[in-house]
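Of the protein chains in this complex, one is absent; all others appear in place.
Take a look at chain A:
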Amino acid sequence: MGQRVLLIEDEPNIIEAISYILSKDGWTVHTHSDGETAMDKVLQGVPDLIILDVMLPGRSGYDILRDLRADGVTASVPVMMLTARGQAKDRDMAERLGATHFMTKPFSNADILDCVRTLATS
């Protein structure tokens, strides 16, 4: 089994596309689309990498990131934030809360793949 990535995103067709390209690259992809229960999902089986959307139903990605960094079990898991907002203040917020990488939508598949591979080996 390859390394596990948890994709927390609420757009079903983005989930399907990212899941496909990561699976094809050898990753075991788990997905979740609800912000409120995202931490429960993470703690059910801590992944090697988390891709986390900012705008989620139930709870914002920023709040989830804050909890991930506060929990000793998940504090060191690399987190790539995805957002349609590319303003400096959003990037600053993500960095301040401990995001490992920040990617603005729309992105290319190659960007996602490169980033995931880099984070997995860092």
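A few points about this structure:
The rule is simple: a residue touches a chain if its C-beta (ideal position, glycine included) is under 8 Å from a C-beta of that chain, and two chains touch if they have at least 3 such contacts; residues count from 1.
Going forward, contacts and distances are computed from a predicted model.
Taken from the listed names "Electron transfer flavoprotein subunit alpha/FixB family protein", "Short-chain fatty acyl-CoA regulator family protein", "Branched-chain amino acid ABC transporter permease" or "Deoxyribose-phosphate aldolase", the protein name that UniProt assigns to the chain not shown is "Short-chain fatty acyl-CoA regulator family protein". Although one chain is not displayed, its contacts with chain A can still be listed: residues 10-11, 13-14, 16-18, 20-21, 24, 35-36, 54-60, 62-63, 84-85, 87, 96, 105-109, 112.
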